[in-house]
Structure formats: structure tokens, C-alpha cells
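Encoded as C-alpha cells, the structure appears first; notes follow it.
Complex shown without one protein chain; remaining protein chains in place.
Which chain is which? They are A, B and C, in the order written, and residues in each are numbered from 1.
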Amino acid sequence: MNTAHKPKARYGMVIDLDRCNGCGGCAAACAVENNVPPAAPKASDRTGLTWMRIYRAENGRSFPENRTAFFPISCQHCGAHTPCVSVCPQNAVDINPETGVVSQIPPRCLGCRYCMTACPFHARYFNWSDPEWPRDMENALNPDVSVRMRGVVEKCNFCHSRWQAAVAKAAANGKREIDPADYVPACVEACPTEAIAFGNLDDPRSEVSRQSRAPNAFRLLAKLGTDPKVYYRSDRDWVRRMGDTDVAYESEASRG
Amino acid sequence: MKNRAWLTFAVGLLAALGGGWFAVPWAMYRRSEQPVQFSHRVHTSEAVGLSCQDCHALSDGGKFGGIPRLETCAPCHAEPQGKSADEKRFINEYVAKNREVQWLVYARQPENVYFSHAPHIRLAGLKCEQCHGQHGTTDRLRTFERNRISTYPRDVEGYSLVRLQPSRWNEGMKMDDCSRCHHERGVEESCLTCHK
Amino acid sequence: MTMNVSRRDVLRFTAGGAVGAMMTPAPWKALDDVAIWTQNWSWIPKPPKGPVTMRATACALCPAGCPVQARCIGGLPVSMHAASGGGLCPLGLTGHHLPYHPARVVRPLRLFHDGPGSRRIPVQIDAAVAAAAGAIRGAKATSRTVAVIDMRPGRSVSWGWQRFLATVPRGAYVPAPAREGSRFPSGVDLDSIRTIVSFRAPLAEEWGPPQLQKRLLDRRVNLIQIEPTHSPTAAIAGRWLAAQPGSEAALAMAIASQLHEGTAGPGEGMTPEIASALTGIPAETIAATAREIVQKGPALVVAEEGLGRAADAAIVELNTLLGHSVVAQTDLLAPFAGEPIAPATELEVIEDSSIALLLLDMSGGDAPFPWPLVRRKLAPKAIVIALSPFLAGTATHADYIVPTLPYLETLLEIPTPFDSTAARLTISAPLLPPRHAAVDPVKFLRAITRDLPGQWTKSEELMRARVSRIHERGEGNVGEKSVADFASADEMWEGLLAGTPWTGAAAAQTRVSVPHQATLSRGQAGPAGSAGWPSLLPALSEKDRSLMTAVTGRPPRQKIASSEQRADGRGAIDGGVVAVNAPLTLVIRTPRDVTASAAVSPVMTKLYRESGLRRSPEVAVVNPATARQLGLAAGRRAKLLIEGGALPVVIATDHAVMPGVVEMTAGPDAIALGERGARGRPGILDVVTADASGSWRTVAARLVEA
Partner (left out) sequence: MDKGLIRRGIRRCSTGQFLAWLTPWVAMLGFGVLAIGLCLVKGLNQTNMDNRFAFGLWIFLDLTIIALGAGAFFTGFLLYILRREELRAVINSAVVIGFICYSGAILVLMVDVGQPLRAWFTFWHPNVHSMLTEVTFCITCYLTVLAIEYAPIMLKNRQLRKVPSFLVFEFELHKVMPVFAAVGTFLSFFHQGSLGGLYGVLHGRPFAYREGFAIWPSTFFLFILSAIATGPAFVLLTTWMVSKVARKELVRKNVYSLLAKISGWLLIVYVGFKSIDTLVWLNRTAPLSGVSPIRFYAWAPFDIWLLFVEIAGFGLLPALIFLSPARRRSVPWMIAGSLLACAGVATNRFVMTIQTLAVPTLKFEPFMLYYPSWQEVATFLFVVAYGVILYSLSFRYLTLFPQERDLQH
């Protein structure tokens, strides 16, 4: 299966939840970098496009024992049995062998949304409408990322255009290896509290690999066996338990 | 009676064949001429002695300059070099007015494609001709053809209607063409290698 | 020969054609081309093309003034980055979208507030000038007030307003509360602080430059958050005290009284037990908190503004008692020395119904405050003119809008931010050519009055005059370079335009323990003479003192109003916690987006509408238990009733909100955000008024089904 081979590098993230204050800088930076359009008329938190979405998690106790934590969730770039890759009927999703990044190619996408039902992280988003910016604001779009049309799925790709730029820069100097400093996703760069570490998980010297091995590190829905490349950290027990598979059960929390 | 039936069928068949092979492919493209004529041959001749890289340069950041802007041409063309009408027009309409020429780019890839010249030139050692053919030695700029539906330039799309021949520069620069070359060279690739 | 074309012939011909067509590339190519067409639809916006450059400037969207780098394509910014590494806030990251904002004012507007949906018509600038000039003449004749509310005090333009107001008999210069500076003693050396006691200050969300939060986190500063909501700040705080809203003064005093162990001093008589009854926090927790403050080293108390006079005063007492480290900031010089300027005043001290002309200077941004507080001061037929790039925020209340240029299209000045221990001047240089015609604030000022001496006619001239004075004095640095090393003021000006701020010489750090009156009089130095904390605090009046005494002087034995009693309408301390038949307490939050800028990027819908991260301003949040009691389910429409009026709201439930509290956020209308031509609906700041205690962040409220 095409998801089985081992990539050259495994780019990943470690997000320190104890440093995340839910400011939303990562989400805003992501939207700017990746030309994610503003909400279409009537779009809501259920139909929006947020490659990086910050969820609020609660400990389930009532006031004042209640506690809140923020979970920034983007595509988790699963490394094994990647749910979305295997289900796409026409190969619009694959894993880049050089970076381990799970792709999503809008021009190939049929818009069947099977990958979205397959993704347990709800990290894939559908373009329910054509993208629209206020007049002339297309002058503020990033030329390194193409704008998606309606009817296709999109999601985080670890700012792959920045990787491409880093490769081009290295190649211009005759090098095949990129300088790690040249490849930092927008959300990582934008985080004011530096809660997100990014890099090659396979490089034992990298900050991200060191942090991913920390005792307080965990991954979301690890029991599903999809080997996500995004790690989370927290010293709070209840926050770490939030990564487990068990579903929420509070009926009150339901939104119609 | 029977013959007539088959004849009608054959007429329909032939009409469709003619339309499908000749009329439709012709009608499918919008043709336009470049705003100014330009001879690559003169510029790369010994008299002038420019190489491809002199005008189509690669920056340190690996970004390809593409078609040169007016500032590259202006130093030599402040005064007319020769007597052609195009030269005169180029000086009067563009250089004098400091107006960029809106060149029609034969190899312009669509918005969703990422292509960097740097890895192909510096790492793979490809020659310009391998993708752009003998464009650098032509005397005049060809008529620019653009597919009316897909909006692709003809060079990107390829000139052959059946696309059965092995890789040739004018077979096009579509995904399959890039992919074929990558496969021949054993380049590992995925969607994100070439898409953005 | 005649041909009789029968139906069958047509069918045969068509069949032949169909078979033939299949044998040509045409249908297959059409299939392919149509698919490619769907990949390149002409109506999908195309990003710009051009050379990539990085250009430096400073973010002028809030008083923090972060140095930024803009990545430009063909000279136009496409993304914003922190100049020195580290992050930016969402507002700064999307700041380059603002010039394209649909709420941009492209020509002077006359606004009519005569109906539910107020009309607006374009007018000539002369109409606004004539209205202003007429109002000034009228004010002089009738001894009425001409007032300017300056949303970004401390700028050279601010000095211009003050200079102007000195020429009119009753000129009032009102610096709007600039959030971080308002209740935060500026010039504090944060690196020496180990504990921060925050009374509802949204530190983690929007306090100062984003890097500040990293500094505090890295240094593991102990944060004690006192707030009725488990807010994002509470979420990262070391300790969260869910004090009853309105009981902040009592809590501050209780902590203070613990600090000096009940001996004579601030907060005397406010035992943890009494405070517990008022705040709902266990007495032992209050005592433990006080011990923690002492044990963990230098502490600083900060507070949200708008909590009321008693809370303000109590917090000043507490801060004074703790004796934080303070560095006296060097002055940020005014453009011209020795000229008379109107001093800064409080809105509160202006007589009701006295303002004949009100100018709202929003050219540098916006600030949140309840509009009814301003409206009360307006005389009948008063003229309100907003100088603003956007028809948004406070500008929507004006009669005339005079368009100014937004951030990145014009020079803007950022005076010393609160977290700086030395005077600082940052210039935000424009990166974009102006997209619409606009009026320079100083030009407008010159147009409405002839009585103004001096030769300056443009904002830039004032800014350059100030820089000349700084250069003359020769103190401080621009980046690495000493001011003395600049050959001329012009050279220094160029240096500032490159995005590097000027920083004055830092004064020696002193540990102060001064009586609060002294603290109160120590305003932030600057051309305005009084911007920032605590100038906005009124000197304590006799009334306030008696209010304080009511708390501090009350013998412990005396019965303190319990929460039950509070519920039936007896305000125990602040008087404003409850009103008859108003069982709920409304708590108002103001995010940086509304604090800093009248308009926000449409991409902010990611935070407001497209995720659950931020609450939309029409949402009233209550605890699920409270919602059950009220019989209101999440998602239901309701009406919020407060003293100032009624507001339609949508109910949301959240365990993070204290039972009995309804929380509302002032901010961009997330429903309208990014939608063309959409107008913001009235928000909470359009209706709320301050209660007797001077608080507008905590008021009595009711929620009824709509």
C-alpha cells in the first residue's frame, strides 16, 4: 500500500498545551499564508475553513471546578494506515515521500468528501462555496499557494510551499539538504508563546524529536494506530486524558 | 434503399471524423501575436553573445526570474538597435514610456502548479532545450495559442492530438510529461512535489 | 434529384456522426479540457505576481507597536512577520488586509441616526468643516465645551489637538483608555516581577506585545487571575479565583489587610471572612493567596479598566502596599516646547449636556468604552465628527465621518508602550500607496479653526518637529545607533522610518512604596502629560473616600450584606452589583480587536465564526445551570435588559462562566465580518452605562425570552 513506505524525513510538531493561551494567532497566520478565504456568507464553525483550528477542551466538572485547555488541531499527518489516503478514490491524497506530509491536491479532488468522514481529527475541510475576498484583497494573497475552488477538500500541509521554497533555495546553492531554519510553518512562526516546535521527528538532535519523547507528550487518538506526527504536551493529567479515544458523552454539549 | 441507409451513416461518420480531427482542434485555440517581435537568435548570436541565463536568471533564493523585465532590456535598447519596425515600436511604446511589455508566456503553468527551475538546472543538470526546445535559436516569436476551454497555453498542453509519441519537448508540459521524466530518472515524487 | 430527408435519415446520420466522433480526439479532449477548466475557473481570485521583498515597519494597530516585517510581492504586503522572530497577535498578522477592508470610508460621510438602520450619504469635506467650525463658534458663544476624544494619546497629533483645545475657552482633551496602560503602572520592570495579581485583566489574550506573554511564561511568573469566568487567562494562570463580579474591591482589600496582618493600613477591617461572604471565595483561599503573594517575591497588581472607582482605588492601595519596582520613564518630548496645551481630563468631569462639538480622533485606532457615557455629555444638537479610516467601531456614532488613511497607507506614530522602562517612539511607515482619498487630521484641524498659531499643517510636520527635539536633546538610541551619532534630525527620521524605534535613556530602577495619592499623581510623561495609568483615575473624591471607608472602616462585627441580601437589591460595596429584579450580573469583555482597531481583517472569521474560539458580540454566555434556571436553552434568542436598555442576544452555555453571571464580548460583529456592505449591529457597548460606582464592566442584568 502506498502509505506503507517510510519517508526520507518525518516532519512533525509538538504543541505544548500548557503554553497555549488560545490567542488564535496560529489560525490567523495559517489563513494568511495559505490563502484560506474569509467565511462565506452564513458559514459557521461547522462549514468554515480552518486548517488550524483551536478547540476548547473542558474537564467536564461544573463551576468552579471546571478547567479549560486549548487544543490547536491541524492535520495530524498520520504515518500509518493514514485514513484519508486509503479512501480517496482518485489519488488526490498521498504522502510525500520526502517529508512525510499528507497532501491534499484540490485540482484532483472530486469533492466526494469520503476522506472527511474517514478523518478522526475532523482536520479536513470542504469548500462549500467559491472563495471570495473583499475587492482588491487578492493583492494580499500569497502567490506560493494556489487558491482553491469550491467543491474540493483542503487541509493543512505543514505549509508545504515553504518547504518547496527551502528546497529551491538549497538547490540554487547546489545543495540537496535544506536548512531547517528555512522550513518553519506559518503557525509555528506566528505563535507568540512559542508553544509549537516543528522539525524532523527522525532527526534525534532536533528539538521536536526531543520534545516528542518527553514524558508528558502524547498524541490524539493514539489507540487508532494512525501514527500521527503531531504531538501534544501537558503537565495536567486531565488534559493528557483528553487525547484518548473515548467520545464525549455530555448531552448538554451537543449543538444542533 | 439499403445502400442509401449505409451511405447516410457513412456521411455522418465522415463529417464527424473531419470535425473531430481538424475543425474542432483548430477552433479550440485562441491565437494571438506577441506585443513585440523578438529574435532569440540575434541575441544569442556571436555578435551579441548572450546566454540564456543572462536574461532568464535564477536568484540566490532559487527563484527563477522568468521573462526579463524592461530593466533588463532597456540598457541596450535605449537607442534603436537596427531598423525594424518592432524595434522602433519597442523603444517608443515601452522603453521610452517605461511600460512593461505584456509578453505571452508559452510555458506558463497554471496556478496550482509549483515548478522551480533551481533543482532542475542546478541539481539535475537539465539543459534549457530539454523542455523549451530550440526556442533560444528562433528568429521570431511564434503565434501564441491558448486553449479556449482549459485556458492552457498550447506549449503546456502539447501539440499532438493523440499524445502517443515518446517524450519530446513539444509534446507538452502537462503533469504526465513531468511525471514521465521523473520516473525515467527515478525521482521519488508525490502530489505535493509539483502542486501548491 | 430531389432528396427527401426522412426522420430515419437524420437518425442514421446522427448515429454515424456519433460513431465517428468517438473515433476522434474531440470528445475526449473536451472532457479533459472541461475538467481542467474546473481547475482554473476565471472567477477564482489570482494571487499577485512579482518580485519578493521584505519591508520593515511597525505595527500601529495597538499601543504595543511591535516591529514587523512585511513580505511583499511586487511591493504590496502579503504577510506580516515579527521583525525579531517570535510571534504576532492575530490582529497584527492580518493587519495588511485592513486597507482593503469593506468598511473603508472612501469619501466624507454624513450619518443620520434617525431610524433603526441609520442612513448615510456622501458629502463634500467642506460640509464637515463648516459643521465643525460652526459648532466651535456656537460653543464659544454659548460657553459650551469643545471636546476631543483621542483614541491613541501621546502622539504628536495628540499634542496638536491639545494645542487646539487650549485656544478654545472650554476645550476638553479626553484620552481614551488605552487598555494595557489604563490600570497598569507604566514603567514597571517586568523582569523583576515574580507574581502578577490580575483583577479581570485579560493578560493572556491581549496584554501588551505578544512576546511579553512568552517572557512571562518562560520566567514562570506566578499569575493569580481573579475573574468570574475561567477565561483563557485563567486557563494558564497558576491560581484562578472566581470572585463574584463587583467584589473586586473587597478582595483587593482583604488581600491588603492580610499583607499587613490586620494592623492599621489599607484594607483594614476587611477580614478574609467578610471578603469571603462578598466574593464567594473561601476565607482560607484568600489568606493563602495573600501568603503566596508575599512568599513568591515581587508582586504586581493589574486590573481591567472599568471595574469602578472603589475597585480602582483598592487596587492602587494594594499595589502601593506591595511596592513594586518602578522605573521612572524619561519624557517623550512634545513637538514644540513652551506652548500652552489643554491638559488631559476625564470624560466623567465634563458636565452633562455640555459638549457642542465632539471630535473622535480614530486616525490611530479605536478604543472601547460605552457610548452612552459619551452621549450623556453631548449638548442638544451637538456635532460629533469622527476622523477614521473605517465606518466601524466608535465612528458609527458620529454625525460626520472624515476619512483618514489606515495603517500601512500612512505614517503613524506609536508612543511609549506600557511595558517599556524608558521612553520610546516608534514610527509606522506606510508600505502601500493610498487607495482612497483621505484627509490628514492636522489639515482638518487647520481647516476648522483660524485661531491656531504655528506653521505646521500636516501630521508629518508635527512628527518631524518632535523628532527634531529628541535629536536636539541627544539622548537615547535608534536601534544600536546613539542619537548623538545622527548628523541631522532628518537622518534620524529616516532611521525611524526603517522601523527601528527610538528608545530614551533608561532611568535607574527604584523600589517604591509610596502612598497611593502619590502614585495617582504620577502620570505617564509625554506630550499629553498624562496618558495612561493612572491619569485616567479621578483623584479620589470625598464620595469615593467615604465609599472606601464604608469597607475599610466597618467593624468586623457588623453584619455584612450576604449574597442573599445582595440578591434583593442592596449593593454592599460598589452599589452597582445588583438592582431590584435583576438577578443576573452582566460582565463585559473587550478583546484586543475592539480595543485596538475599528475594523479587523475579514480573515478573523476563523476565530469568530468559523471556530468556537471567540464569541460573537451578539452571544450572551451563561452557565448551563443558570440557563436551566432561566429556562433558556443554548442557541435560543433572548433579550438582555440592563439599565441602559435592551439588546437582542443569542444564548450560549459554558461551564466556564460563573452561575448567575451573563458574559458578553464587545467586538467585531462576527456575523457581518467580511461580508460586503454588512453593517455592525448594536453591541453591548452601545447600550451599557456605568452604574453609581463608575463600573460598566459589571452591571445588573436580566435575560428574558425574545
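Please note the rule applied: a residue touches a chain if its C-beta (ideal position, glycine included) is under 8 Å from a C-beta of that chain, and two chains touch if they have at least 3 such contacts.
Here the structure is a predicted model, which is why all the values come from computation and not from measurement.
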Shown chains touched by the chain that is not drawn here: A, C
Touching residues (missing chain, whole complex) on chain C: 31, 34-35, 37-38
Sites on chain A contacted by the missing partner chain, in the whole complex: 1-2, 40, 42-44, 46-48, 55-58, 71, 73, 81, 83, 86-91, 108-114, 116-122, 124-130, 149-153, 220-226, 241-251, 253-256
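Heads up, the rule we're going with is that only the chains that are shown with their structure count from here on.
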Whole-Å separation of chain centres (CA-atom averages), chain A against chain C: 31
For chain A paired with chain B, centre-to-centre distance based on mean C-alpha positions, whole Å: 37
Chain centre separation in whole Å, for chain C relative to chain B (CA means): 53
Chain B residues counted as touching two or more neighbouring chains: 61, 63, 111-112
Per-residue overlap in chain C, given as positions that touch at least 2 other chains: 39, 44, 46-47
Chain A contact footprint on chain B (complex, rising order): 58-63, 111-112, 114, 116, 118-119, 122-123, 188-193, 195-196
In the complex, chain A residues that touch chain B: 8, 91-99, 101, 103, 105-108, 144-147, 157, 160-161, 164-165, 167-174, 176
Chain B residues touching chain C - in the complex, by the definition given at the top: 5, 8-17, 19-21, 24-25, 28, 61, 63, 110-112, 147, 149-152, 161-162
